[in-house]
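A single protein chain has been removed from this complex, and every other one stays in its place.
Chain nomenclature is as follows: A and B, assigned in order of appearance, with residue numbering initiated at 1 for each chain independently.
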Amino acid sequence: MERHLQPDLPVVEAPERRPRRSKAPYGLAAPGLLWLLVLFVIPMIAMLSLSLQTGTSLEGFRQTFRFANFTDALSQNGVYVVRSIRNAVIVTAIALLLAYPVAYWIAFYGGKFKNVFLFLLLLPFFISFVIRTVAWSFILSDNGIILGSLKSIGLLPESYRVLGTTMAVIAGITYNLLPFTILPLYVSLEQIDRRLVEAAKDLYASRTKAFTKVVLPLSMPGIFAALLLTSIPAIGDYVNAQVLGGPGTTMIGNVIQSEFLRDRNYPEAAALAFVLMGILLVGAIVYARVLGTERITEA
Amino acid sequence: MSAVATEPRRIQTPAPPARGPRKRWTRFVLPTYVVAFILYISFPILVIVLFSFNQTRGGFGTSPRVKTTWIGFTTDWYRRLFDLPDLTTALRHSLTIGVLSALAATTLGTLLGLALARYRFRGRGGADFAIFLSISAPEIVLGAALASFFVALGLSRGGFTLFLSHSMFSVAFVAVTVRARAAGLDRSLEAAAMDLGANPVTAFFKVTLPLLFPAILAGFLLAFALSMDDFVISQFTQGPFTMFPTWVLGATRVGIPPHVFAFATIIFLTGATLAGVQALVSRRRT
Partner (left out) sequence: MNDRSPWTDPSWIRGMTQRRMSRRDLIRNAAVGAGAIGISSILAACGVSGEAQTTGPTAGEEGSTQWWADMKAQGPGDHINFTNWPAYIDRDFSIDGPGSRPSLYEFTKATGIDVTYRADINSNEEFYAAIRPALESGQDTGHDIIVMSNFQELSEMIALGYLIELDPELHPNFDQYAGKNFVDPVYDPGNKYTMAWQSGITGIGYNTKYVDQAPTSLDDLLDPKYAGHVAMFNNSPDAGCSAMLHLGIAPETSTPDDWQKAADYLQKFNDSGGLRGWMDQAYLTAIENEDLWITMAWSGDILNDKLYFPEYATFEFTIPDAGAVIFIDNCCIPNKAANPVGAEMLMDWYYDPTYAAMLTEWNAYFTPVPDGGEIVQADAASAKGADKEVLQTIASSPYVFPTPEFAEKLHNYRVLEGDEVQTWNDIFNPIFLS
């Protein structure tokens, strides 16, 4: 019977020979991997190459291996990088705080309706992310639905505004990334064996203690995944800053976008994109160390 | 957990610690929070749907804009959905690229996911790494890299570059979806088929593929949804081939055309219905 699990092995041959390594996976994986290679790996190399060139878009760019492009880009745009990291940290913290109770409640108390709740939570995100962000700029406009009504009943001063502030940008990014926070948390919480919690309670742990000592640690893989999935898009986001933000809210993504598409200062833009990627990889490794690598690879 | 393991067995259990009577209201904190949360999440949708029925000032033509105050009820915008030629073109572009790139991504990703789930092969670690990177890399980095690539090649940006870019980032998602399901497939079913005389290829098409079909379909829908929703990578690689989200962002700089809200409502209702139907159907099957 075992012979048939390796289908490329000829049936007549005696299985004393070491079975040949199956060629099937190469055939299966090759097209996809080739696609990724050509459209992901090579563009990253092209971007690295571009980041070391000099020139202008009118005259053309030449390869000069100018590593100073990176330091130049950082020194000019360091403030946006810092701002983006700060925003991402705030967004992740808020998103985790908001999402965890929801994920916890649905996982533990959702019962038969778990999927219904998840569906309801994810439903609004069927609308394109751009339209959602634009809708928020509509909702939060100075005399719009929320602010207008609050101002007309006198709860807010006439000159109060939300749009154009960092608060609006952070609120927008958080809103858009909430599904990425909720889902990993939910998956991880749902897997936790309820009997462990019961056992803790049997040992006279209060509900809070049972939570902090049993549930929370066991949900760490989910928290880690949620952290990654929320903070990485948050750092690179620029649409929220563009639609909801104003002066003083520009993030590194806006700089990269405008350098690339508007000013066509390709080397600087490519260098910045690389710096961003580098920061994220470093951050991911740091997270991994802090939370322990074994936890990450837990399937 | 060690506490549980090493708790000595006793016949006589000590008395439980005294606790105050459990207040009834604390039971409602979390559920209320969840309901409030769901309302918060849904709020923009409600606004979009509501204001898609709002009148505007200044009549029709190519630049009506939604006013933030309620003026009056009208279903005109639904009748005039295709008034803005640019909007219709952008939507058409998005649907075309969505379907084409999803097809390409599903084909490649299914094969890749299957390979990763079942076989150990050289380069598997690298494949894992590449997939992880392409999923977790921020879109702006992906967009900038792809744009650099096309610039270096001198490839003019348009529908073709869009197709390439969208199918690229979707391949990894489909691969992961299919891998997750394929890993749980019972291989003895294939073995049984081959015992009954099927060769590996027939076994693949008649046994494996149908079993994997839900995952493949899910992967396709996911790739399609990702492509329709994509803004950042599209902005970098579309050139003049405007896609729907990029058109929306450009058009809403000076206010929102009501057609956008009307379209958004329709897309939302379609997606919601589809998802609801799919959930119901899969419920019936299990």
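What we mean here is this: a contact is a pair of C-beta atoms (placed from the backbone, for glycine too) under 8 Å apart; a residue touches a chain by one contact, two chains touch by 3 or more.
In this text, all values refer to a predicted model and were calculated from it rather than measured experimentally.
Chemist: Can you list the shown chains that the omitted chain is in contact with?
Modeler: A, B
Chemist: Of A:25, A:184 or A:233, which residue touches the hidden chain?
Modeler: Within the whole complex, the residue contacting the unshown chain is A:184.
Chemist: Specify the residue from the set B:151, B:168 or B:264 that touches the hidden chain.
Modeler: Touches the omitted chain: B:151.
Chemist: Residues of chain A in contact with the chain that isn't shown?
Modeler: 41, 45-46, 48-50, 52-53, 55-63, 65, 76, 114-115, 118-119, 122, 141-143, 159, 161, 163-164, 183-184, 187, 190-191, 221, 225, 228-229, 246-248, 250, 254-255, 258, 261-263, 266, 285, 288, 293, 296-299
Chemist: Of the residues in chain B, which ones touch the absent chain?
Modeler: 57-63, 65, 68, 85-86, 125-126, 128-129, 132, 135, 151-152, 154, 156-158, 173, 176-177, 179-181, 183-185, 214-215, 218-219, 221-222, 239-240, 250-251, 253-255, 275, 278-279, 282, 285-286
Keep in mind that, in the parts below, only the chains that are shown with their structure count from here on.
Chemist: List the centre-to-centre spacing of chain A and chain B in whole Å, with centres computed as mean CA coordinates.
Modeler: Chain A and chain B have C-alpha centres separated by 14 Å.
Chemist: Which chain B residues qualify as touching chain A in the complex?
Modeler: Those residues of chain B that touch chain A are 1, 3-4, 7, 16-17, 19, 30-31, 33-34, 37-38, 41-45, 47-48, 51, 66, 68-69, 107-109, 111-112, 114-116, 118-121, 123-124, 127, 130-131, 133-134, 136-142, 144-149, 151-152, 164-165, 167-168, 171-172, 175, 187, 190-191, 194-195, 199-200, 203, 228-229, 231-232, 235-236, 244-246, 248-249, 252, 256, 260, 264, 267-268, 271-272, 275-276, 279.
Chemist: Quick one: which bits of chain A touch chain B in the complex? Just the residue numbers, please.
Modeler: It is residues 1, 4-5, 7-8, 21-22, 24-26, 28-29, 31-33, 35-37, 39-44, 46-47, 49-50, 98, 101-102, 104-106, 109, 115, 117, 119-121, 123-124, 126-132, 134-139, 141, 143-145, 148, 175, 178, 196, 199-200, 203-204, 206, 228-229, 232-233, 235-239, 242-243, 253, 256-257, 260-261, 266, 269-270, 273-274, 276-277, 280, 284 of chain A that touch chain B.
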